[in-house]
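This report refers to the structure that appears directly beneath it.
The complex appears here minus one protein chain, its other protein chains still in place.
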Amino acid sequence: MSTSYPNRPARGGRLPALAAVTALLVGLAIVFAFFVAPEDADQGISQRIFYFHVPIALTAYACFGWAAFKALLLLWRKEERYDLESYVAVHQGTIFGALTLATGSIWAKASWGHWWLWSENQLVLFLVLFLFYSAYFMLRFSIEEGPRRANISAVYALFGVVLVPVSFLAIRLAENVIHPTVFTRDGPQMTGTMFLAFCVAWVAITLLAYTLYRVELAGKRLDANLRELREALTT
Amino acid sequence: MPLGPRGELFRAVPESGLVVIRARALERRFGRKRALRPVDLAVERGQFAVVTGPNGSGKTTLLRLVGGLLAPTRGELEVDVDRGRLGFVGHEALVYRDLTALENLDLYGRLYRVPERRERIGRLLERFDLWDARHERAGTFSRGMLQRLALCRGLLHEPDLLVLDEPFTALDADGAALLDRQLAELAGAVTVLLSTHDPVRVERLATTRLVLG
Amino acid sequence: MSSGEKYVAAAYGVVFLVVLAYVVIIAAKLARLERETAELAELARARSAPSTSNG
Partner (left out) sequence: MTYFADVAALARKDLRLELRARDTLPAMLLFVVSTLVVFHFALPADAGELAAQGLLWLALVFTALLGLARAWAPERESGALDGLVLAPCDRSAIWLGKALATFVFLGVISAVALPAFAVFFAPVSWETVAGVALANAGICAVGTLLAAMAAASRTRELVLPLLFLPLAIPLVVGGVGASISDDPGRFLAFLGLYDGVFALLCWASFEYVVSE
């Protein structure tokens, strides 16, 4: 295990600038979603939830992917800082996963009158992933801090990323046999401006996730540094 | 013998010979608790290093680090021994309770690629006075017999480096004498890192001493 | 507000609330960190100049 300190800020501190740009973009995304994009022909206003729901889902996938990437780096390079980065990425992914479930179920209620639809593959997949990654925290907090916990958390994060396509396939297979679909939903046809609103929202939400990731990482590193300082001063 | 910054004894940079174990400011933490304060150590091939210190000073942690069972939290550790060429005898015998002594050693013999496995197991069991109990389950062994079985397991594959964590515990008089003879035989040929509460017993053999604070 | 509008408001509201909750948690952590650094600074001062501190 190399001895690079885990608490050196990896890259420069342009966090405030990042946060400002994110806030601006999120505001822009809302403006686009509500005022620029035309109302959807058949779904009406409830279609506007789509502009946040799908980008949040895509961002959750990105967080889980990022966590697996950092986990791979930890196992390969054995540098302590990747453990913290992988953990924070999983934490972000779980938050956005929960948001996906929340906004998704509100959208389902608005469009089809049911809070939960087993036929909605995306939602079911996120439910499975949410259960999986919640277990990540149960596992992580039940092992004593150290190289062993870092390795095990990393391996589990790798399993998560493999589980995504496998579960998606399973849910699709289950769809027409075990749970015949009740509501068919063809992909939302998007006009030019709708697609633009979607893209702005996607960039905004991704940046939001990255900002929160950097904020939480900074917080966790501060914690670690302070703990070391306290130890140095009190022993 | 120069004294280390924290008063522990270690050899200066060894002139000749190959360094088998080198630790620089080696530290290990379990969660918030620091189990091993920064330690420097250098042991050459064929040397007999003795680690002493009160309970909780980190002797076991240091030996498990050298054994490769733990990774350092801070500092560096190089152990120039291939995996499988190291014999580790700790507080636990690392043998299956429901397997007989013979079955345990046979399993380890296969995994450690020991040539002429049966003969070597037979000789070791005899030397450690366990031959008559070879078909009995390890679970029925007394602590002393388990410790002797663990020593057989540790020596089975003729290791280049032998790590012994307080090996004399639970051994009765003739068990300890038996271990003394065994260590005397090995000294010089095999590099040994041994932790103990009563250094006098191995004083004659020791070439390097490390006192943990 | 039609039922559709209620749901849209609810969806965006949930997102806003979660982000807000996140900011609140980070703010609380910041406050705790501030307190801890103050404590440590105190400790450091006490350690570096023991004679003057209790004079």
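Should a chain be cited, it is by its letter among A, B and C, assigned in written order, with residues numbered from 1 in that chain.
Rule of thumb we're sticking to: a residue touches a chain if its C-beta (ideal position, glycine included) is under 8 Å from a C-beta of that chain, and two chains touch if they have at least 3 such contacts.
Keep in mind it's a predicted model, so treat the numbers as computed, not measured.
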item	value
Contact list for the unshown chain, restricted to visible chains	A, B
Hidden-chain contact residue, picked from the options A:101, A:117, A:154 or A:208	A:154
Candidate in contact with the missing chain, chosen from B:99, B:176 or B:205	B:99
Touch with the omitted chain, as defined above, among A:143, A:196 or A:229	A:143
Touching residues on subunit B - with respect to the absent chain	67-71, 82-86, 88, 90, 92-99, 103, 107-108, 110-113, 137-138, 153
Footprint left on subunit A by the chain that the document does not show	1, 75, 128-129, 131-132, 134-135, 138-139, 142-144, 146-149, 151-152, 154-156, 158-159, 162-163, 166-167, 169-171, 173-174, 177-178
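Methods note: only the chains that are shown with their structure count from here on.
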item	value
Gap in Å, rounded to a whole number, between the CA centres of subunit B and subunit A	48
Interface hub residues of subunit B, defined as touching at least two other chains	none
Residues of subunit A that touch subunit B when the two form their complex	1, 3, 78, 144-147, 227, 231
Partner subunit A, residues of subunit B touching it in the complex	29-32, 34, 70-76
Subunit A - residues contacting subunit C, complex	30, 44-46, 48-49, 52-53, 56, 95, 98-99, 102-103, 106-107, 109-110, 208, 212, 215-216, 219, 222-223, 226, 229-230, 233-234
